[in-house]
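The structure appears below as structure tokens.
The other protein chains are all here in position, but one chain of the complex has been omitted.
Naming follows writing order (A and B), and every chain is counted from residue 1.
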Amino acid sequence: MKTFQRRHVLRTTAAVLALAVTDLGTFALAQDKTSVRFGYAISKTGPNAGGAGITTLPNYQLWVKDVNDAGGLEMPDGKKLPIEVIEYDDRSSSEEVVRAVERLATQDQVDFILAPWGTGFNLAVAPLFDRYGYPQLAVSAVTDKAPDFVQRWKKSYWMLGGGHDYAKALAAILADASKAGTINNKVAMISVADGFGIDLVTAARPAFEEAGIELVYDKTYPVGTSDFSPMINEASASGADTFVAFSYPPDTFALTQQSQVANFNPKVLYLGVGTGFPIYGKNNGDNATGIMSLGGIDPNNQENAAYRKRHEEVTGVAPDYWGSVITYASLQMLQEAIKRKGLDREAVSAELSTGTFQTVLGETKLEENQLRKLWWTGQWQNGQFVGVAPSDRDGASKIVLPRQAWTK
Amino acid sequence: MLVTALLSGLVLGGTYALVAMGLTLQYGIARIMNLAYGEMIISAAFLAYVLYADAGINPVVGLLIAAPAGFLLGYVVYGVMMRPLVARAKDKASLEIDSILATFGLLFVIQGVLLVIFGANFTSYNYLNVAVDVFGTNIAANRLLALVMALVLGGGLYMLLTRTLWGTALRAVAVAPASAPLVGINVDKAARMAFALGGALAAAGGVVISMYQTFTATSGVVFTMKALIVVIMGGVGNILGALSAGLILGLVETFVATYIDPGLTLAATYGIFLAILLWRPAGLFGRASR
Partner (left out) sequence: MKSVLSLQVALFVVIVAALAFLPVFASPYGLTLMIGMLGYVTLATAWALFSGPTRYVSLATVAFFGIGAYTVAVFSESMAYPLLLLVSAAIGLLVASVVGFATLRLAGVYFVIFTFGLAELIRQLVTWYEVNMTGTLGRYIFLPVTPEGIYWQLLGLAAITFAISWGVGRSRIGLALKVIGDDEVVAAHCGINVARVKLALFAVSSTIITLVGAIQAPRWTYVEPVIAFNPTVSFLTLIMALLGGANRLTGPLLGAVPLFLLFEWLSANFPNHYSIILGLLFIAIVFILPRGVLAFAEENWKRWRRHEVKTVPGVAE
């Protein structure tokens, strides 16, 4: 062992210690606030950037701009404070997102932290939000365990339902259509071998069985698969009238393209994430009509229509038809709760749990910290992706089955 | 079913081979381990997308713009970044480490620029997504184009390398960069040419792939890794090796998906790759001395 190297170790250690100690020195002065600090960590690079870049980040930016353009965030005394944003890139790594949130809470001491993108990342940071007392409005997280999480982390809010909700709604639609004689009761199903796909497929299997639907093809494929022709051929040969894919955006796009090439025309075509992306409608035009997926909107909701228009004007891209509007609505809820209760995070959290809010979704209220008024199934109709289930909900469009064959 | 699986496999493999050939030139002849290779592919994909979506130029014409642009980019990158590294490298290992570090940096730069310009969104468009009937199987024209290009370019390059004086010089540089100058070969020029050609191939691959595959500013790494696997499997610097390794991978994936389980396709890819390396540590067509 060399003394010189020792010295290096010492020097490095001293630097680290100094750094850690200065952490102690910085703290927010309890002066009169001139702004409200919001922070978030989001995947700007890495494999999650694609999803975060469409559902989450543009809505954060849009909302901050909307609020600041209106003079700032309104406090209970009517005073308006501008929003200041601290933004970190978590580089699609769990370790990074944990560290970034810890930094926001303890180093930057922001007033509120917005949730990261993705089920896994929201779970990774949930203990931190809880420990530091921040409300966590987790939108881009689909999980059946939300009721448990709410017990564990009292200030967590889960806004996008769970796999069972979507699977049951789909099973009900298929069972009805099968009874009506529109389709046979056979389903071919594929799913991506990742959190989302597995959650849905494990929920779908029992739901289909219960609804009397027979699964004739049921396979899982790895993330990053680019060629779906073997699966499409198998599904096509299986005699099923329904093809279900719990897929990710690149897969959803590829499946659509390859189904057209293979002239594969299931009467019901249900695809996963990406179906509700505006680019999907744009790329596929009339061929998108009749294709189903998760989410949807009420085409007659003027608030929502206005939101979509503004989103496109401000961020340059149209919002997707599933998580985007809910992300924006979650921010409006937070904004309204702050207006009612101020910057006291405890009171704001309580208000989020119990209050009723007017958002782009209409009147919004959480049930046991979960948003339950969601569109479980949607369908492309007349160039829009509209909600069709639950069919008894106000603003539901009527489902159109079977879908037309591909036009070339 | 067998014919269908065979054809789908070949078409998929064509994409892999197309992507890998440029890298095998860059690494095999110019001796630069280019980790930014996938970013060059993605840049070309974005170029094709912009030309098609904003200027209405169809991607086949886009190919004629992107390939020379890729050549130029490769030429400049080699001249500015790589030549100093080659000049100062005292042996193969130190050039390898230097080029890995430098192109790792280049990877981030290109990716960062793409992120700033295009954002992180999924990008996709449809072009030539029409069925072509091949022996009773419907194959997408855009994917078929990738296979045809892989075969034509692969065959052409192979002829070029083995049948022309210029190609022989390139191969000499690959085998013995130190001795090549003794027989009057300009090593620097040859290596730069190979690197630029690799860039042109990457760009061509990017344009074709963009017609059917969804891409984002950050998905280059996936292509680099797939290409690396094909290159290593086929033997470094060997065009025919890359071509056959690509086709083998495509066939394996499709057959596993059809007859075993689609969930095991990627596992099978890596499995076969590892098996081939254990069987032939220098790749299918690799020279034992490597």
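Keep this in mind: a contact is a pair of C-beta atoms (placed from the backbone, for glycine too) under 8 Å apart; a residue touches a chain by one contact, two chains touch by 3 or more.
Only a predicted model underlies this, so the values are computations on that prediction, with no experimental measurement involved.
Trainee: List the displayed chains that the omitted chain touches in the full complex.
Mentor: A, B
Trainee: Quick one: say which of A:P222, A:G355 or A:P390 touches the chain that got left out.
Mentor: Of the candidates A:P222, A:G355 or A:P390, A:P222 is in touch with the missing chain.
Trainee: Out of B:M1, B:V61, B:V130 or B:A267, which residue would touch the omitted chain in the full complex?
Mentor: B:A267
Trainee: Which residue from A:G120, A:P299, A:G355 or A:P390 sits in contact with the chain not drawn here?
Mentor: A:G120
Trainee: In the whole complex, not just what's shown, which of B:L115, B:V132, B:L151 or B:A176 touches the removed chain?
Mentor: Once the missing chain is taken into account, the touching residue is B:L115.
Trainee: Provide the residue numbers of subunit A that touch the chain removed from this figure.
Mentor: That gives, for subunit A, the contact residues 1-6, 8-10, 12-13, 16-17, 19-21, 23-24, 44-47, 87-96, 98-100, 102-103, 105-107, 119-120, 123-124, 126-127, 152, 193-195, 198-199, 202, 220, 222-223.
Trainee: Going by the touch rule given at the top, which residues of subunit B touch the chain that is not shown?
Mentor: 27, 33, 81, 84-85, 88-90, 93-94, 96-98, 101-102, 104-113, 115-116, 221, 225, 228-229, 232, 236, 261, 263-264, 266-267, 270-271, 273-274, 277-278, 281-283, 290
Following the convention adopted for this analysis, only the chains that are shown with their structure count from here on.
Trainee: Show me the residue ranges of subunit B that touch subunit A in the complex, using the header's touch definition.
Mentor: 1, 4-5, 8, 11-12, 15, 111, 115, 119-126, 129-131, 138-140, 143, 212-219, 222, 250, 253-254, 257-258, 261-263, 265-267
Trainee: Over in the complex, which subunit A residues touch subunit B? Could you list them?
Mentor: 43-47, 49-50, 52-54, 57, 190, 193, 219-222, 224-227, 229-231, 233-234, 237, 249-250, 253-254, 257-258, 260-263, 274, 277, 279, 283-284, 317, 408
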